[in-house]
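A single protein chain has been omitted; all remaining protein chains appear in their positions.
Moving on, here comes chain A:
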């Protein structure tokens, strides 16, 4: 399950982690992504995470749930998560599929995502519902 090259990268940027997906991931690669990220949040003492999913061709129910779980796990580890780069077609498909993604914070791109984290860091009371 955890063999083969990594198809994602997790880079540190100040107090934040930038996790980018490089290509379409299958389910086990997504799970590996989730595990690695949660681990890195602890080892890097990250306060915020930006997950860039621009390279995902499809965000189906499993991928959506995994992202939601990642955000929730990160929150429990003390980090805020912003998901960026959801393509317009993918967003359309997610809505059509009936995905409930309300609790996850999103931003258009990496820049917006980092700005969002900065805003959250300045005003810790502005927690997402």
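Here, contacts are C-beta pairs under 8 Å (C-beta built on N, C-alpha and C of every residue); 3 or more make two chains touch, one makes a residue touch a chain; residues count from 1.
The rule is simple: contacts and distances are computed from a predicted model.
Peer 1: Which of "Aspartyl/glutamyl-tRNA(Asn/Gln) amidotransferase subunit B", "ABC transporter ATP-binding protein", "Chitooligosaccharide deacetylase" or "Serine/threonine-protein kinase RsbT" is the UniProt protein name of the chain not shown?
Peer 2: This omitted chain is identified in its UniProt record as "Serine/threonine-protein kinase RsbT".
Peer 1: Pick out which of A:76, A:97 or A:115 touches the chain that's been left out of the picture.
Peer 2: Touching the chain that is not displayed is residue A:97.
Peer 1: Among A:38, A:58 or A:110, exactly one should touch the missing chain; which is it?
Peer 2: Only one listed residue reaches the unshown chain, and that is A:58.
Peer 1: Give me the chain A residues in contact with the hidden chain, please.
Peer 2: These residues touch the chain not displayed: 24-29, 57-62, 64-65, 87-90, 92-94, 96-100.
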